[in-house]
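Shown here: the complex without one of its protein chains, the others still in place.
Chain lettering (A and B) follows the sequence in which the chains are written, and residue indices restart at 1 in each chain.
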């Protein structure tokens, strides 16, 4: 989330009741995911295991639950519960005030764009030119749609991230992390019917120009998809994934979180992608392997009975 | 389905044109699934194979297609077609008269709850306090939603069970069993976008307090889910399943009908659960196995070529 104007760390500290270590007069420009963070950004961390990653990142300001030495040029905002502090920032800068009108007065819709009945267009949504928004589509607050985009019926853009802070004191339970990121859909993207594209938690979920999604595709929060990709029906992609340009995922493929699929890779139907995949290869299986190797594996499996016979005869 | 007031068996017999064996003056409190049945309930059975189960169950009244001895304290309602009799009871006590208004006059919506445009709230729906019902959500008749529940856009609560009486006289065809059960969603449940939660056939589909569902999750009829569970995107659960507390199902997992998953079990992505799973274990595969054993199986498969070589060299 970018703030509309840079905000002083003093003000942020007041909102979250933090003690500042470092220069409280600096300005912050937004809050961001640790893997996307830029100079001027706030991040938050509540486990010593991740302290160093945050301190060494490009982030200028770290909301943290321990007083530790602050690197020069940065500031720490020390609070007891960094997750709670994050929620306070979201509540302050992105308070939940959804439009009660089907199309919000603050939405901007470009020339030549047609919005069909039953569609909901939330606050501060921007839709470009010559788009077609089919019936019963839902586009939630702050999402940005480019030009020449087609969104088929029943699709939801900007649903909240499936992202919880697990509380392990009994009973185990989950506290919702509010999402303040957006969905950005670039030009000439086409999205099928009954798809769901979650907004980023703090960053943006992006669908690159020219990419085409079939029906019932799910895209998780903060996932960035390149240009001219093709995803068939019922593909599901978890959060914070990076998919490069011209990737093809066939039907019912599942992709685990925070991984990267390289440019031009193809994943055959029903495969499950557990980790990074280099580009320009064809993959198959759960977990995915190079498709031809996976096919050979099946041949080997079919040979087990013959192998058994040979061994038995030899005894 | 609970009746609003207890009904005499005499009246039920008149509705379904049944001959009563036993005491016709008793009162019945509702109709229920055989695995959920309580004293005072009606059940129905049309195959001798299941007669004993019904007669031995807690049910007080059995709609049956044969005159057999009646256990004391119970009553049999003998009809030619028990499934048809069931439909008559549903038509009588839950006639289909859907609200033609987006929000039914008989719906009760708690203080602080926000219902966004395009949502449909059916007859006798109850929604608790401080809920957020996103755009284009559908909540059908008689469903009950607790407090602090979030239902994201496009989700359907209370769709009919996928439950048919198979007619094997040619051509094979299917007769819809009307659903008269409800969906009960407890407090602090969060349901993602484009999910579908079927109502029970005669009992209730239940989502326990604190449970969180990601997008495009499907929950079948009469399934009971415990507290503080976490189901990722595109999970599908068939009918009459019991899932205990704190179960985690990762993306695209499928769960077969009428089974039980024990407390604290985790099922890894894309797995298919064919039968009961004890709790506090991690499972993987279709059909599911203990995840570590399934991983070792892959190692063994990769050794087949080496094994083949050894056997060939030995010959």
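By our rule, a contact is a pair of C-beta atoms (placed from the backbone, for glycine too) under 8 Å apart; a residue touches a chain by one contact, two chains touch by 3 or more.
Worth saying up front: this structure is predicted, and the values here are computed from it rather than measured.
Within the set B:17, B:39 or B:176, the residue that contacts the chain not displayed is B:176. Contact with the chain that does not appear here is found for just one residue of A:159, A:234 or A:256, A:234.
Against the chain not shown here, subunit B presents residues 96, 98-102, 118, 120, 136, 138, 140, 154-156, 159-160, 162, 164, 171-174, 176, 194-196, 198, 216, 218, 220, 234, 236, 238, 252, 254, 256, 270, 272, 286, 297, 300-301, 303-304, 307, 310-311, 314.
Contacts to the hidden chain, counted on subunit A, fall at residues 114, 116-118, 132, 134-136, 150, 152-154, 190, 192-194, 210, 212, 214-216, 227-228, 230, 232-234, 245-246, 251-252, 264, 269-270, 301-302, 304-305, 307-308, 311, 314-315.
Assume only the chains that are shown with their structure count from here on.
Averaged C-alpha coordinates put the centre of subunit A at 32 Å from the centre of subunit B.
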